[in-house]
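A single protein chain has been omitted from the complex, and every remaining protein chain is retained in its original position.
So that you can tell them apart, the chains are marked A, B and C in the order they are listed, and the count of residues begins at 1 in each.
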Amino acid sequence: MRFFSDNAAAAHPAVLDAIAASNRLDTAYDGDEWSAKLDAAFSDLFETQVRALWVTTGTAANCLALAALCPPHGGIVCHRDAHIENDEAGAPGFYTNGAKLILVDGPGAKVAPDAVTGAIDRIRKDVHQVQARALSITNATEYGLAYTAADVAALGETAKRHALRVHMDGARFANAIVATGASPADVTWRAGVDALSFGFVKNGGLNAEALILFDTGLADEVLVRRKRAGHLLSKGRMLAAQILALLEGDLWLANARAANAAARSLAKAAGDRLVYPVEANEVFLRVSADEAAALRAQGFDFYDWGVGEMRLVTSWDQDAEAVDKLAAAIASL
Amino acid sequence: MRFFSDNAAAAHPAVLDAIAASNRLDTAYDGDEWSAKLDAAFSDLFETQVRALWVTTGTAANCLALAALCPPHGGIVCHRDAHIENDEAGAPGFYTNGAKLILVDGPGAKVAPDAVTGAIDRIRKDVHQVQARALSITNATEYGLAYTAADVAALGETAKRHALRVHMDGARFANAIVATGASPADVTWRAGVDALSFGFVKNGGLNAEALILFDTGLADEVLVRRKRAGHLLSKGRMLAAQILALLEGDLWLANARAANAAARSLAKAAGDRLVYPVEANEVFLRVSADEAAALRAQGFDFYDWGVGEMRLVTSWDQDAEAVDKLAAAIASL
Amino acid sequence: MRFFSDNAAAAHPAVLDAIAASNRLDTAYDGDEWSAKLDAAFSDLFETQVRALWVTTGTAANCLALAALCPPHGGIVCHRDAHIENDEAGAPGFYTNGAKLILVDGPGAKVAPDAVTGAIDRIRKDVHQVQARALSITNATEYGLAYTAADVAALGETAKRHALRVHMDGARFANAIVATGASPADVTWRAGVDALSFGFVKNGGLNAEALILFDTGLADEVLVRRKRAGHLLSKGRMLAAQILALLEGDLWLANARAANAAARSLAKAAGDRLVYPVEANEVFLRVSADEAAALRAQGFDFYDWGVGEMRLVTSWDQDAEAVDKLAAAIASL
Partner (left out) sequence: MRFFSDNAAAAHPAVLDAIAASNRLDTAYDGDEWSAKLDAAFSDLFETQVRALWVTTGTAANCLALAALCPPHGGIVCHRDAHIENDEAGAPGFYTNGAKLILVDGPGAKVAPDAVTGAIDRIRKDVHQVQARALSITNATEYGLAYTAADVAALGETAKRHALRVHMDGARFANAIVATGASPADVTWRAGVDALSFGFVKNGGLNAEALILFDTGLADEVLVRRKRAGHLLSKGRMLAAQILALLEGDLWLANARAANAAARSLAKAAGDRLVYPVEANEVFLRVSADEAAALRAQGFDFYDWGVGEMRLVTSWDQDAEAVDKLAAAIASL
C-alpha cells in the first residue's frame, strides 16, 4: 500500500483513451487540432485570454517561465524549500543562464509578503549585488499548504512594488484549488501572477503539463525557448489530448478532490502528530523510528522526512481501503 | 495522402499497448522496472556494455550528448545541413553553453573524412580560435543517405587523429540500418562513435527516444544533465515501455523496412528526377512548380524543397495503395 | 622593423601621464571623477546624449554590446571574416548565452545590405530556426576598408526593416573616421547604430576601450553585465583617464592619421600587388614565398596571410624611416 507519491501514480483511463484517439497522422509539433484548442480551453477556465503550452515536466514548465520572467543577471525570490531550489538539479540556473535564487523562510514552505520585502531590503541597490526580478511561489506548497486568493494578492502587491514578475509553480494546482475553493482566475492573474505551471502529471496525466502565460506577450519567446530546450515534441497532439481529457467535465477537479479527501482522512487519524495543517494531498506526521517501522511492517510504504517525521502523499486513485487501514494504523500507534 | 513526415505519423499499436501495460504505480522517474531493462536491452543489441537513457525528443538526445562530448569553449564539426545546425533553434548552443558548430559541406548532407580534416586544418591552433572537440554526423542524413560501417570507421579514424569525440544523430537510425544491412555495433562504437541518438519517434514510437552512451563513463554526467534540462519525466516507465515494445521481436526493423520499401517504390517511379540516391525513407525529386501542383491536385501532400524540388518522406504505416498511386502519378508526370 | 600589429604597439606618452595623474585615492570602480566625465565627453563627440563605459578589451566591448542587443535564442548577422566570429574564442556565445552568428560574405569583410537581406530570407520564420535579432559590422573592417556614413545608413535601413539591432565593432574606429572624413555621429547613431565598441588600445591606449551606447536605455543592463563578467576594475579612474587623454585635443585622430598615412605610403609602393584598397591602416599584398622571405631578410616583420599574401599593419608610432625602407623594398621586389 503505497503512500509515497502522486508523481508515480497511474494515468487516468480517460487520458489513455485520449492518447489513443489522437493517434493518427496530424501536423507535427503543436500544429495539430488538439494543441490548437489549448489556448481557448484555458482562457475559458481562467476567464481571460491566456496562452497555454504543453510541456512534459514541471521542471520544464517552471524553468521556461522563469527564463522568460528573469534575465540571466537577475534574481528570483523563492522559499528555501521550493522545488526549484531543491529538486530540479539546478535547472533554473541552466534555463535562465545563471540567475540567482534568493531564498526566504516561512512555515510550511509558504512565502509571506514580509519575507519578500525583507529579502529585497537586504540587497544593496548597486551593480555588485544581484537584484531581484521575479518571485516564484508554489501552490500548493511543498508541505501541502494552499495559498488563498488573498494570500496571492498580497504577494502580488508586494511584487509589483518591487518590480518583480510573478511565477506560480502549480505542480499541485488542482489540489490547491480544491483546498481553498478559490477560482483559478482569482488565485492567479487577478492576484498578479504572470505565469503558471499547471500540473497534470501528479493528477491523472501521463506526461503532459501546461504552462499558462497570463502575460500573453511572453508567448513568442517561450515558444522558441521550448523548442531550444528540446521540449517541442513532434507528436504533441498526444500531450494536448491528455490535458483536454483532464479538463473535460472537470475531471482534474474530481481527481484532486479524491486525493485531498484521502489526505484529510489520514490527517483526522493523525491528530496532533501533524506537522502542518493538511490542506491539499500531503500529510506530514511526527513519528518515532519505531512507529515508522511498525507502519512499514503492516505494509505501508512512505518516505521518512528527516528524523522523526514521515511524509504521506495521496493520489487521485488512492485505494480507499488502504487509506482506511492506514488511518486506523496511525490512530492506534 | 500525406507524404510530408514520418515525424507526425501515428504510434504503432504495440507502443500504445505497452504504455497501457505500464500504467500502474511504480517507482518514479527512471527507478521503475521498464527503465531498468534498457541498459541490458541495448547492450544486447550493440554487443557491448552500453548505458541507455530515454528522452522525449531527438533534440534533447542530440544536445545532451553534445554537451557531454564538447566543453562550452569547444567546437563541434557537423554538416551545414545538419539538423543540429538548422532545425533545433540553437539548442546545441543552449545545452553546451555556447559551443560553436563548425560547418562542413558534402553531397547529400554526408560528411567525409577530408571535409573534417579540412575544417580542422583551417583553425589556427591558438586561444583566439575555437578548437574542434567533437564531430556529429547524422545517419541516415537529412537527405536520406546512409553511412556504411566503413564510412563511419573512416570518420572515426579521422576524429581520433584530431582528438574529436563522435556523436551520431540517429533520428532515422533504423532506416539507415535497414538500408546498409550494417550491424548496429559496426556502424557505431566499433567505428568510433561515443554516443548515439537512437530515434524511435519517427519509427512507430509515441514520444520516446533513446540516448545510447558507448562511453559509459559519460552516464553519470548525462543523467544529471537530463534532469537539469527538465527531461526526467516522473512516469518514465511509459517511455521505457515504448522503446522495449519497439525492440521486441525487432519491430523497429520491421517498421523501418516498411518505410524504406515505400520510399524505394517511389524512387523507382521517379527515375532521373531523383536528387539523391534513395537509401532510407526520404525521396527528393526535381519537379517544376506545375508538376508539383499537379500532384497536389491529385491529393498528394508533401513539402516543397526550395525551388524546383520536392521532398517525400515515408513512414512505417505508409498506406500501400497511396504509395502505388503516387508512384504512378510521378511516373506519368 | 615590425609591421605586424597596432595591437601591441606602445601606449602614447600622454596616456601614461594621465594614468600617473589619476594615481591617487578616489572612489573605487567607476565612481571617480574621471569615469564621471566619459558620458559628457562622448556625448559632445557624438553630438547626442550617449552612455559611455570603459572596458579593457575589444572582445569585452563587443560581447557586452551583443548580449544587450540579442537574446540567447537569437542570431547575429555578421561577416564570415568578422573578429567576433574568428578571433574571440567564441566569446559572443559565452556572453549572449548561446546566440548564433549568422555569417554573410562580401569583399574585404564588408557587409552589404543585400547580403543581410539574403541571410534573413534564407531563415524560415518558425521556432525551429534561429531568427536574426542583430547585425554587427566592423569599421574599419578586418581588411582595412572603411564604411562611409551612407554605407552604414543603408545597412541601418535594412536592419530596421528586419527588426535587427545594430552593433559596430570599432576596434579601428579612429582609422575609419580618418579614412572617410565622416563625422562620428553620421557613421553611427544617425545611421542606425545602437552600440559602438570604440577602440583606443590599437590607437595609443594602454588597456582602455570605450563601449558607447547610443540607445542609452541599455546602460543599466550593460553596467550589470560588465560587473558580472569581471570587467568592473576597482581603479577604473586609470582607464577613464587614458580615454580622456586620447580624446583631449583630438589626439585619437592625430594618432590614426599617422597610422593611416604610413599605410598609404606602403600602398603606393605596392601598386597592383594590393589585395584590397588601402583605406585605414592595414595593407594586404600579393607576394610569393620568395618575395616574403626577401623582405624578412631585410629585417621587416609581418604576418603571412594564407598562401601568397602578407599583411602589414601600421600604428600611431610607426617609425617613418622604417616605412620608407619597407616601401622601397616592396617597390623593388
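A few notes on this one:
Here, contacts are C-beta pairs under 8 Å (C-beta built on N, C-alpha and C of every residue); 3 or more make two chains touch, one makes a residue touch a chain.
Every value quoted in this text rests on a predicted model; they were computed, and no experiment measured them.
Only one of C:Asp26, C:Asp105, C:Glu309 or C:Asp324 touches the chain withheld from this view, namely C:Asp26. Of A:Gly90, A:Gly106 or A:Gly308, it is A:Gly90 that touches the chain left out of the display.
As for the chain not pictured, it touches chain B at residues 71-73, 97-98, 127-128, 131, 221, 223-228, 232.
Considering the complete assembly, chain A touches the hidden chain via residues 72-73, 75, 86-90, 93-94, 96-100, 127-130. Residues 2, 5, 7-11, 16, 19-20, 23-28, 32, 55-57, 59-61, 63, 88-91, 94-95, 201-202, 206-207, 224, 227-235, 238-239 of chain C touch the missing chain (whole complex, contact as defined above).
Definition applied: only the chains that are shown with their structure count from here on.
Fitting chain A to chain C on Cα positions gives a rotation angle of 180°, stated in steps of 5. Annotation: 42 Å between the Cα-based centres of chain B and chain C. Among the residues of chain A, those in touch with two or more other chains are 224, 227-228, 232.
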